[in-house]
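Excluded from the complex is one protein chain; the other protein chains are retained at their positions.
Per-chain residue numbering starts at 1, and chain names A and B are given in the order in which the chains are listed.
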Amino acid sequence: MKNDRQRTFLLITLPILALFICFNTIPLIRGVIYSFTNFKGFGKYDWVGFRNYIDLFSDARVGKSYLFTIKLAVVSTVVVNVLSIALALCLNSKIRAKGFFRGAYFLPNILGSLVVGYIFNYFFTYILPAVADMAGISSLSTSILSSPSKAWIGVMIVCAWQAIAMNTIIYISGLQTVPEDVYEAGGLDGATGWKQFRYLTFPLIIPFFSINMVLCVKNFLMVFDQIMALTKGGPAQSTESISYLIYNNGMSGGQFGFQSANAVVFFIVIVLISVAQMKFSGSKEEQL
Amino acid sequence: MKGKRLKCLGTALCCLAAALPLQGCGASSDKVEIEIVQYKPEAANYFKTVEDEFNASHDDIHLTISSPNDAMTILKTRFIREDYPDIIGIGGDINYSYFVDAEILADVSDYDGLNDINQGYRDIAEALELVPTEGTYIVPYVANAAGILYNRDMFAEHGWQIPETWDELTQLCDSIQAEGILPFYFGFKDTWTCLAPWNAMAVELSPSDTTKQVNRGETTFKDEYRELSEKYLQLLPYGPDDPFAYGYNDACTAFARGEAAMYPIGSYATPQILSVNPELNIDSFVMPASDAKEDRTLNSGIDLGFCVMAECQNKEAAYEVLDFLLEYENMQKYIDDQNAVPCKNGDFRLASMLDGMSEFIQSGNMTDYQDHYYPSEMSVDALLQTFLLEKDVDAFLGNFDTSWLRYNRDIIRLVQEYEKSH
Partner (left out) sequence: MKHTSTVGKSNKLVLVLLILGLTTIAFPLYLTIVIAFKQPSEMTNSISGILSLPKTWSLNNFREAMEVTNFWHSLRNSLLISVLTVVLSIAIHSLMGYALGRNKAHSKFYSFVYLFIVSGMFVPFAILMMPLAKQTAELGLANWFGVIILYVVFYMPMNIMLYSGYLVNIPMALEEAAKVDGASTWTTYWKIIFPIMGPMHATVAVITALAVWNDVMTPLIIMAGSGENTLPLAQLNFQSQFGTNYNLAFASYLLSLIPILIFYIFCQKQILNGVTNGAVK
């Protein structure tokens, strides 16, 4: 009996693992090999040893992009998770027109980035300054996207606006695993509102919380579409994310080898962050 | 219940699969296949017509032209797969230089059609090679020109004259401003637009081979670009208050709606402007950046040229296709369609918004864009945007020099090796 179980698990795991290695690990290794060359993306190339990696650590632009990306990721992750949990709880409660609301709040995620870019550019460039003028807030009377110190806030807002939909879906499906009788029992003990959430609901959706945290951190660290749609790295290179640099200079420009090195380092950084995150939330899960 | 649903799903999938196109059965037989990939999606309709006309009139060659968006990414991924088209249509910029250096283009110096190409553009093409080569690798097709677009009706109404020197330009701007009109519109949020006035002034203020001189170690950008940078800053007060808030599209719309008298950009912007306001009467003039009007030269470069790939199996057929593309009627059609400047000699009809530039085009007085020599990964456009925001000439030029050495290390080594051996 036990053997059957183990054999089945192996028969499931091995072929799928092989598929994964073939289309993820092997290309990655090939990419890592390019990071030791001055390959432009076409034509001939030379081996340059560790030059790309040494350059990477002395490149101010790369350093700046790491700072920007991490700042964006941390703030967006917090904002998105707080709002998505709240939204998921709201959408999961007994309200009218639930289906309508769920559909509506899903929309930001499906609007193409050209549309999102155009609308938010318009909003930040014309509408927000006009509103701020009327309200007498002078710090917002010029477009925040044109200020190197404030543009990241615009990017953050759009990232959050788009990401909340997906995270909410995951939280909603997490809330489905919370059995009704937990609330009934809790209701008898007088747990309502915040207390009910903190001591009954939240512990039960911790696996989903940690999934969302990991996905958020990953998605925001790898932010690309929103940058392309909104600022293209400007103003004054203040919103160049790491993925933007890797794609723009590696694929569109002729720095494929160097940006492969950047991608390798970046990959290691995200894996470390995420493993730490998973370890942390894993220990939380075990406590329960 | 479950089983039924699964069956439905299965049937649906089978239907979808059956609806698939049968791939892999390529076009037939004895005809020579020629495939062109060209990088200007806005000219897709023109190339579709050319393709149809060519195939209707030729029995021995079958031509396919694709005009994909993001063609450079597509080309690069196809190169790495060794799936080369026969001819590529690209611009005369750093990518072309890289392609020549990578030896993936065929030498077309034996192509007769080259003799009809304007010598000015042939020289520009030669200059783009990182180190001089024996061969010719591109057939220049059409060019674009950058300078200043102006609202012709507004100028006529106020009796403003076309400036021919830098001082006349600033005086003109002052008098426009005095009448409560915005002289320039800028769309600096899109960083690439920062390059338009820069290029247009650079052709007069610094040598056309500045970057090559720097690569040879003969000069620095600090010396060559100082006047240019200072003059660029002087333009800013004549633009909108916060030019970094507006993108290219905003600027086109604003200019089309008469919110500014002039817009320093290339001729390529006119279709977008006219789509907003088809009635607008646009003309252009050459950006006067120096004090002597004889110094003026038109900022013009190869917008589209055709390169035969080294892998092309049938050069004769490729040349026949090029002949067809270069036929007078076809070129005229392209020019009308895209407001382009032809690279071929001949009596072509130019769009009216190029009136102010036509004497320069006819006399061959033109100089290539400086940015065609900048590697795109250095993001000079973004450096310029930073400079315009911070207005610090020394910091900008210092950064320009160090970044240049960093991003061009391999090219500089190539150039210096070449210098040593020649």
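Throughout what follows, a residue touches a chain if its C-beta (ideal position, glycine included) is under 8 Å from a C-beta of that chain, and two chains touch if they have at least 3 such contacts.
Everything numeric in this text was worked out from a predicted model, so none of it was measured.
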Touching partners, among the displayed chains, of the absent chain: A, B
Full-complex contact with the absent chain, from A:Val82, A:Val115 or A:Ala276: A:Val115
Option from B:Val32, B:Ala127, B:Ile181 or B:Val276 whose C-beta touches the chain left out: B:Val276
Touching residues (missing chain, whole complex) on chain B: 2, 9, 12-13, 16-17, 19-21, 23, 37, 40-42, 44, 66, 68-70, 73-74, 76-78, 80-83, 85, 192, 248-250, 253-254, 257, 259, 268-269, 271-272, 275-278
Touch residues of chain A, complete complex, unshown partner: 1, 4-5, 8-9, 12-13, 16-17, 19-20, 22-28, 30-32, 34, 41, 87, 90-91, 93-96, 99, 101-116, 118-120, 122-123, 126-127, 130, 161, 166, 169-170, 172-173, 176-177, 179-180, 192-193, 204, 207-208, 210-211, 214-215, 218, 222, 242-243, 246-247, 250-251, 256, 259-260, 263-264, 266-267, 270-271, 274-275, 278, 285
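Rule of thumb we're sticking to: only the chains that are shown with their structure count from here on.
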Cα-centroid distance, chain A relative to chain B, in whole angstrom: 35
Contacting residues of chain B [partner chain A, same complex]: 72-73, 76, 79-80, 94-95, 98-99, 101-104, 188-191, 241-242, 244-247, 250, 375-377, 379, 382-383, 385-386, 389-390, 406-407, 410
Contacting residues of chain A [partner chain B, same complex]: 38, 40-44, 55, 121, 125, 129, 142-143, 145-148, 231-237, 240, 248-255
